[in-house]
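One protein chain is absent from this view; the other protein chains keep their places.
So that you can tell them apart, the chains are marked A and B in the order they are listed, and the count of residues begins at 1 in each.
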Amino acid sequence: MTEHPILAARLPGMNADALGHVTQTYGPADAPVSIALPKLDAAAIAAVAASVKTATRRTLKTYPVARIVDTLDAAIARLLDRAHPIRRQMDRLLPRLTGYDADMVGLGLTRYLMTFRKPELLRFLAEDFPNPAILDGFQPLPKGGYGRAYGADLTAHIWAGNVPGLPLWSLAAGLLAKSGAVGKVPTAEPLFAGLFVDALAEVDPALAECIAVVWWQGGEEAPERALLEAAELALAYGGNAALAAIRARTPITTRFLAYGHKVSFAMIGREALDAAKTAETARAAAYDVMRYDQQGCFAPHVIFVEAGGRSSPERFAGHLAQELQAFERTYPRRALSLGEAADVAAWRAAAETSPGGAVIGDPAGLWTVAFDDGTDGQFSPSSLNRAIRVVAVQRLEDVAARVAPYRRLLQTAGLACAPDRLFALSAELGLAGVRRVAALGDMTAPEAGWHHDGRFNILDLVEITEIDGRALPTADRLAAYVD
Amino acid sequence: MDFAGKTVLVTGASRGIGRAIATAFAGEGAGVVVNYLANTEAAAETVAACEAAGGDAFPVQADVTDLAAAARLVKEALDQFGRIDVLVNNAFGPYRFDPETRKRHWELDWNDYQRQIDGSVKAAHGLIQAVLPGMLARADGAIVMLATDLVARPSVPYHDYTTAKAALIGYARNLAAETGPLGVRVNTVAPGLVYPTDASRGTKQAMRDAIASQTPLRRVATPADIAGPVLFLASPWARFMTGQTLYVDGGLVMA
Partner (left out) sequence: MDQEHIIAELLAFIEADPPSDPAAADAAFEALALKVFAYQFQHNAPFAKFARARGKTPRTVKRWADIPAVPINAFKSLDLTCRPPEDCVATFMTSGTTLGGVRGKSYHATLSVYDASMRRNFAQRFMGGQERMPLGVLFPTPALLPNSSLAHYLDLARQHFGSPGSRHLIGPDGIDIDGLCQDLERAEASSAPYGLIGASFSLVHALDALATRGRRFRLPEGSRILDTGGFKGQSRELEPDAFYDALAMTFGVPRRRCINMYGMTELSTQFYDDGNAACPSVKSGPHWIRARVVDPLTGQSVPDGATGVLAHTDLAHFNIVATILTEDAGIAVDGGFLLLGRAAGAAAAGCSMAVDAFLKAASAA
C-alpha cells in the first residue's frame, strides 16, 4: 500500500511545488509512510522569512492577545476532536513515523493538547505577566513609567527529536508573544508542526500565514544561517553538540535560547510502600517509564526508593517489573535500532554485574528493571527504551546530594512522599538543579504554564519597550491643554 | 507449547500423574527435575521416559514435607539447571482411595487431617518458599497445584484428603493475588478420579464405572489426561490466567 507523499512543509507565500523534494520513508515495511520534505536553499529560506514577517506585521501584530488565545483555543479544539480529519491524520501517521505505540501516542496527544486550551493558555499568560494587557498596549510599570511587551518580528524555532507535539510549546508561546515563526522540523518527526498550522488555518487563515514550517538536511549550514540571520530570536532544541553548532552560526544580534537535552529521576518514600499502596506506586512509576519509551526529558532514568517501608526497595523493583510487563501488552515499546538494542544490552550488563546490582526482565522482552541495593547508590543514566534502575537509599533526604553533580542536566523529579516532606525535599532538589517536582505518574505530562527548564515561556520571548517615568510629566508640559 | 530452555520441577514425579506430567513437559523440550520420596527405581523410569520423550531430566530424592529437604531439592535443581521456571506441586501425603474401607467422619481424628494438610499444604508451602525467591528475582514464573474435583463434588467423602486439597486451592488463590503483581502466576488443576495410579488401585471397577456413567466424556481420567491442562497453565498460552482452578474430570464437575 503506497500513499502519495505527505508534504511536511508549510511555506506561506511560496509555491512549494516549484521546490525540489526529498522523499523520506518511515514506518514498518508493511505500512510505510512517505513524507516529502522540500529542499530549501538559503535564498528560499530568506524569502519565506520575509513573507512571514510581512504577514506578521499585517495580522498578528494587530491582534489583541485575547483574540490569539481564542484562535488557538479553536484550533486546539479541532485537534482534540478525534474525528476531525487533521487529528485523524495525526493519530494515523505519528505512530508510524515515530514507531511509538498508536494508543500511547493518541492518549498522550490528547492529554498534551488539553494543556493548550483557552483556560490553560490564560494560565500561561498569567504565569509570565501580572497584567497580560502589556502585550496589547502600554501599561504602568511598578518602577514608574509605562511598558509594552513586543515579541520578535520573527522567531526561528529549531526543533529536534521525535516526541510528537514538541513544536506546540514554542509555537503557542511565540504566537502569544505576537511573533511570526519559521520552524525547522527534525527529520525524525517532521509532521506535527505542519498539521498544527493546518488546524490554525481552518480557524484563521491570515494568522496561519505567520507561521512557516521548513526543513533542511541536518548539518546543512547555509539555510540555517539564512534563518538565523532573518530572525531576531532563535529557540533551539537538541543535544549539546548540535546546540553549540547552531549557536556558533547565530549572529550576535539574534538572541539565542537553547533547550538542551535533560534527564529526570524519581524518588519514592517509605510511606508509599505499604502493603496496600506498593502496587499503585509501582504502576505510577511504570507509567512514567513507559511514556514515549523514556525518550522525553521528563522521563526517569533512576528511581531512588527509600528503605524501611513495608515493601523493600527490591520488592518494589519486582512490582515495577510486573507493571512494565503489563504495559508491554497494552502499550508496546517501539522497535529498536541495532544501536539502541546494543545500548540496552550494554546497560543491562553493567547493571547486572555491578556490585550489589541485579536485573529483572527477560533480555528478549521489552523492558528491564535494574536493582541496586545501594552499594553504588549513585545517579547514572539509562539506556532509555524502558530500562529503569531502582536504587535503594536509606533516606530520601540523601538523594539531592547524589544528583547535584549533574545540576546542569537535571529537569524533573517525580516524587511519592507525604506532604510534610514534599516541600523540604523540593527545597533540596531545587538547590541541586532540579527545575520541576511532579507527582509520580505525572512526570511526563507537565501542566499548563509550567516553567520549561525553569524559564519563562512567553516572557523570555519578548522585549519591553518602556516609556521612561519622566517622559509623561515632560510631555505634559507640551500638551495643548496645559495652562 | 515450547518449553525448550525452561526448567520444570515436579514433585512426586516418580509415578502416576507426576510421571505423566514430567514426561509431557520433557516432550515439549523442558528440563525436568523429577522429585521423588523413596522409589529410586520408579524415579529412574520417569527420567528414562523424559529422555525418551526428547527432554532432559534429573532425579532428586526429597521428602517435600520436610522444609530442609525442600530447600535442598531446590538447590540441587538450581545447580543442575540454573533456574526453575515452573513448579508443579503434585506430591501429597500417602492415601488410599478405597470407597469401601475409607474412614467415615466419626472414625477420623485430627491427626488424619493434619497428615493430609501437611502432605498438601505444608509441602507446597515449603517448596514455594524455596522456589519463589528465584521467580521473584526474574518477575517471572508459573506454579501449578494439583488438587481434586472432590472439593466441588465429594462423590466419595474422603474427608481428610479433600479438606487438605480444598485448603490448597485457597492457598493458591491467595498466593496468586499476592504474586500476580510480581509476575508469578499460580493456578490449580483439580482432576477427577485418575486410574490407574498406585493410590487409586483400590477403587474398584464398579465404582469407576459408576463415575464414568455420570461423566459427560464417558470414562475416568488417565494420568496423561491431567498433563495437558498442567502444561497449558504453565505455558505462555495461559499468561493471563492466575488463581484459577481447572477441573479435569471429563465434565463431571462444571464450574
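We take it that a residue touches a chain if its C-beta (ideal position, glycine included) is under 8 Å from a C-beta of that chain, and two chains touch if they have at least 3 such contacts.
All values reported here derive from a predicted model rather than from experimental measurement.
Participant: Which visible chains touch the chain that is not shown?
Facilitator: The chain that is not shown touches these displayed chains: A, B.
Participant: Which of A:A9, A:L121 or A:A160 sits in contact with the chain that's absent?
Facilitator: A:A160
Participant: Based on the whole complex, identify which of A:L384, A:V399 or A:V437 touches the chain you can't see.
Facilitator: Of the candidates A:L384, A:V399 or A:V437, A:L384 is in touch with the missing chain.
Participant: Please pick, from A:A231, A:C297, A:A321 or A:V393, the residue that touches the omitted chain in the full complex.
Facilitator: For the chain that is not drawn, the touching residue is A:C297.
Participant: Taking the full complex into account, find the residue in A:R10, A:R78 or A:K262 that is in contact with the omitted chain.
Facilitator: A:K262
Participant: Which one touches the absent chain: A:A349, A:A401 or A:A427?
Facilitator: A:A349
Participant: Determine and list the subunit A residues touching the chain excluded from the picture.
Facilitator: Output for subunit A: 98, 160-163, 166, 188, 237, 239-240, 259-264, 292-297, 299, 301, 337-350, 352-355, 363-364, 381-384, 405-409.
Participant: Name every residue on subunit B in touch with the hidden partner chain.
Facilitator: Given the touch definition above, subunit B has residues 5-7, 31, 56, 58, 78-83, 85 touching the missing chain.
Heads up, the rule we're going with is that only the chains that are shown with their structure count from here on.
Participant: Please compute the C-alpha centroid of subunit A, do the same for subunit B, then give the distance between them in whole Å.
Facilitator: The separation of the two C-alpha centroids amounts to 55 Å.
Participant: Within the complex, which stretch of subunit A touches subunit B?
Facilitator: Going through subunit A, the ones touching subunit B are 278-279, 282, 315, 318-319, 321-323, 325, 358, 360-362, 369.
Participant: Touching residues of subunit B toward subunit A in the complex: what are they?
Facilitator: 136-140, 180-183
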